[in-house]
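Missing here: one protein chain of the complex. Every other protein chain is in place.
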Amino acid sequence: MIKVGIIGGTGYTGVELLRILAQHPQVELQAITSRGDAGIPVANMFPSLRGRVALDFVDPKAAALETCDVVFFATPNGIAMGQARSLVDAGVRVIDLAADFRIKDPAEWERWYGMKHAAPELIAEAVYGLPEANREKIRSARLVANPGCYPTAVQLGFLPLVESGLVDTTHLIADAKSGVSGAGRKAEIHTLFAEASDNFKAYGVPGHRHLPEIRQGLSIAASKPVELTFVPHLTPMIRGIHATLYAQVTREADFQALYESRYKAEPFVDVLPFASHPDTRSVRAANVCRIALHRPQGGNTLVVLSVIDNLVKGAAGQAVQNMNIMFGFDECAGLTQIPVLP
Amino acid sequence: MIKVGIIGGTGYTGVELLRILAQHPQVELQAITSRGDAGIPVANMFPSLRGRVALDFVDPKAAALETCDVVFFATPNGIAMGQARSLVDAGVRVIDLAADFRIKDPAEWERWYGMKHAAPELIAEAVYGLPEANREKIRSARLVANPGCYPTAVQLGFLPLVESGLVDTTHLIADAKSGVSGAGRKAEIHTLFAEASDNFKAYGVPGHRHLPEIRQGLSIAASKPVELTFVPHLTPMIRGIHATLYAQVTREADFQALYESRYKAEPFVDVLPFASHPDTRSVRAANVCRIALHRPQGGNTLVVLSVIDNLVKGAAGQAVQNMNIMFGFDECAGLTQIPVLP
Amino acid sequence: MIKVGIIGGTGYTGVELLRILAQHPQVELQAITSRGDAGIPVANMFPSLRGRVALDFVDPKAAALETCDVVFFATPNGIAMGQARSLVDAGVRVIDLAADFRIKDPAEWERWYGMKHAAPELIAEAVYGLPEANREKIRSARLVANPGCYPTAVQLGFLPLVESGLVDTTHLIADAKSGVSGAGRKAEIHTLFAEASDNFKAYGVPGHRHLPEIRQGLSIAASKPVELTFVPHLTPMIRGIHATLYAQVTREADFQALYESRYKAEPFVDVLPFASHPDTRSVRAANVCRIALHRPQGGNTLVVLSVIDNLVKGAAGQAVQNMNIMFGFDECAGLTQIPVLP
Partner (left out) sequence: MIKVGIIGGTGYTGVELLRILAQHPQVELQAITSRGDAGIPVANMFPSLRGRVALDFVDPKAAALETCDVVFFATPNGIAMGQARSLVDAGVRVIDLAADFRIKDPAEWERWYGMKHAAPELIAEAVYGLPEANREKIRSARLVANPGCYPTAVQLGFLPLVESGLVDTTHLIADAKSGVSGAGRKAEIHTLFAEASDNFKAYGVPGHRHLPEIRQGLSIAASKPVELTFVPHLTPMIRGIHATLYAQVTREADFQALYESRYKAEPFVDVLPFASHPDTRSVRAANVCRIALHRPQGGNTLVVLSVIDNLVKGAAGQAVQNMNIMFGFDECAGLTQIPVLP
């Protein structure tokens, strides 16, 4: 049993962490902080946790997080970078679900996130927590930058192709669609039910913060700079990301075999039969990425479909997967829930 | 470990049974039948089960169900009554998720269901599987009639009141709202997305089949005939039932204390603080009924709000709860999933 | 042609007023105000109006509203009561879509709305704008209090019964369900898509502000105090209200004939054949109330189903209907759009 703390537990990644960790066999939830809601039982805000999580939200100052074995930051961008240092120095392992440590180049991070980085020296130490790419480094990491939701779906979909150099990496296209929970539990007009329901739109086409993160990951995998057009869309569902990926084949291969081989040992990546159409509900509430390959009309364009639950494999589930790796647990511990369908 | 068979597994209660049973520590899934889809892997129809359920659908004739310890009927009404006899005689315990054995009066059953009952003698033996009312009888039952979804939500909401004789039982009102999965996985026009989405309507107001079932249960609890107006509605969500119940107080009492006391020992009924507003998502994908009491403006009308997931506490979860009771397992075995929110 | 002004046009009733008025043959839109968005073209905020509404939002001070023939307040509660006086004095007719002038008893208004009323003398003058009850008074009104959405659906459903004294008016029940646009275009957590979608809940059961408004209207119609239990619910759709009404019959009558006769001359109330089930989409985006009667199992309880679009017959459409009456136009002018289905 390890002692776990969560900083900022009132958002969707926070409650999802609680749902998963409360059922994890090797975890003792020690504290969950919230500046604004200190003293309130967690189960009052999230009645789904009644009888299952007995904690109250506690003020960050009173949380004694240094006594935890691991602390998750489920905070907005810009919080973890100010607080991770002292925890790491106290020997606490840290997993940041926000973006503070995802981009290796501090200048690029500052450009996209519009603030000064408070701990650039920690960026260098942080391990990017995509287990399918970085499992070994994650084992010993003191600080893990948990990937974004789009970046998880897009990178897992493209990785085998860019690693093997079989496609034109100067013109990759990622057309991605996300459920509305991806925008977080924030009071905003554009994600109101009456705005986002029965509606579909693209957003952030000129430039979305997940673009540099995806580009960085794919460039490392390709061992050369990758160029990507990334268009995110908002779709009227709660959970789920569907990434539709397009690449031009430059060298022929058995792409289906390539994917199956690449992900054979991965517990949370499921390569479907060739020409399948995964739907997002097939991964709802579970820590899985399902991928299918297409070659429309046998042409030069390869289409990859990649689906995840943005709150699980795209956030809290992947964070727990990283925790399992860091502490030498069974990588699937606490992550065996079957997707909820319908 | 017990051997479990499922007859008719291609509907929503079928896949939900599979989701729950595949994670149950004392169950071995032996067979799942489908006349039309024999030979097809279950996970092809329900990709959410990929890697978790390895069975193929099998023809009912080839299923060797007599070797099972328990068989679930997840079939349309009218199937179980023709097949339960031979299974029961073979020593197999049977749980019918359809309506064949719910109504004790065969004539009334035939009136509401529009067919001749094939096994009236089994009706007498069958135990109505609402654990909160019939737990002791369920333990030794050979045949359990698993309650309907509306009847579960409405009876659990009204039980303490009618048992204690504190309200006028000649004018109960149950205004109930169901998600669309309650209509089953059948190709029909009125439950198409483009018909049922962004829309709300009542249906079956002149008389719904769940009315006699609710009336029977409440009359037994009241030890006298109960009169009920039951109006079901279709609401554009996948899962969930919200029953809004109205009763006229005839004798004063501490109703909140009454409910808390009545359900104190029940693992799957959660009485919320007085004047709460439970939402259906707080029980999504979990075997829980949450109940809240109101007394608007301190008047004579008591309002009870009762929510369940129609596919879990309203169907497959309650069926597994009954199985646990029948086989002496921990009543919560396999039923500890935390609701999925958001 | 009359000159029309709108105060506070950035909410859902504002944009709906614009949609209707821009197609009205006798209306010239003169000004639409917004303190926060002055200078911004209306069509930038609501692209649905591109090419159809050329106005910019204008600061209230610069709007020259005194030169309008009629001004609509599409503002939050508490604004119109401070500004209506000067407009009325300037000879401008005023229609308030908020609640400021709906409740005749200022003390009761202050109790439910939690603020001091700024113009109690105007309450006395204001005409409650339910044309089916008050058409003649509306014709000459200088100030119309446009009814709330729930009150419109509930009153139209109950009016024939309470006017004729055929039911027990001490125990009326109104179980009402509203789409999420009824909560307005405000940045709040509980109406986010990820909160309100795939979910159903009651709210305000201890007491909702529309209760006194409904009670007042029905009491006037009954010529005696009426007691009502009113339970509103939030249902995951954008537009629409479905009121399910319950009354105990005290004297028999041909209720269907009663309703058909009562509403025969009403252009915007449609009495369906007995035992119909109106769905909310059958009135989507149109100024209609559809009503159906039921007598379940021939018992003593009469069930009335009443549906409207909360933004049209429940707000902007009814306001334009009132305007048509006030200015002697054809009552249907600008209100002939056919509901959008599917």
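Per-chain residue numbering starts at 1, and chain names A, B and C are given in the order in which the chains are listed.
Going forward, a contact is a pair of C-beta atoms (placed from the backbone, for glycine too) under 8 Å apart; a residue touches a chain by one contact, two chains touch by 3 or more.
Note that the coordinates shown come from a computational prediction; the quantities given were computed from them, not determined experimentally.
Visitor: Just name the one of A:111, A:171 or A:224 that touches the chain not displayed here.
Guide: A:171
Visitor: Going by the contact rule already stated, which one of A:89, A:105, A:227 or A:254 would touch the omitted chain in the full complex?
Guide: If we include the chain that is not displayed, A:227 is the one touching it.
Visitor: Out of A:202, A:257 or A:332, which is the one that touches the chain we can't see?
Guide: Only one listed residue reaches the unshown chain, and that is A:202.
Visitor: Looking at B:64, B:90, B:115 or B:194, which makes contact with the chain not pictured?
Guide: Hidden-chain contact among the options goes to B:194.
Visitor: For subunit C, which residues reach the chain that was dropped from this view?
Guide: 12, 15, 19, 22-23, 46-52, 181, 185, 197-198, 238-239, 270, 272, 278-279, 281-286, 290, 311, 336-342
Visitor: If the hidden chain were put back, which residues of subunit B would touch it?
Guide: Contacting residues on subunit B, toward the hidden partner: 12, 179-181, 183, 185-189, 191-198, 236-238.
Visitor: Under the stated touch rule, tell me which residues of subunit A contact the chain that is not displayed.
Guide: 171, 173, 175, 177, 179, 194-195, 197-203, 205-207, 211, 227, 229-231, 233, 235-240, 242, 244, 246, 248, 275, 277-281, 284, 294, 296-297, 299-301, 303, 305, 307, 342
By definition in this document, only the chains that are shown with their structure count from here on.
Visitor: What pair of chains has the most C-beta pairs in contact?
Guide: B-C
Visitor: Using mean CA coordinates as chain centres, what's the gap between subunit B and subunit C in Å?
Guide: Distance between chain centres, rounded to whole Å: 39 Å.
Visitor: So how far apart, in whole Å, are subunit A and subunit B when each is placed at the average of its C-alpha atoms?
Guide: 36
Visitor: Can you tell me which residues of subunit A touch two or more of the remaining chains?
Guide: Residues 12, 181, 185, 197-198, 238.
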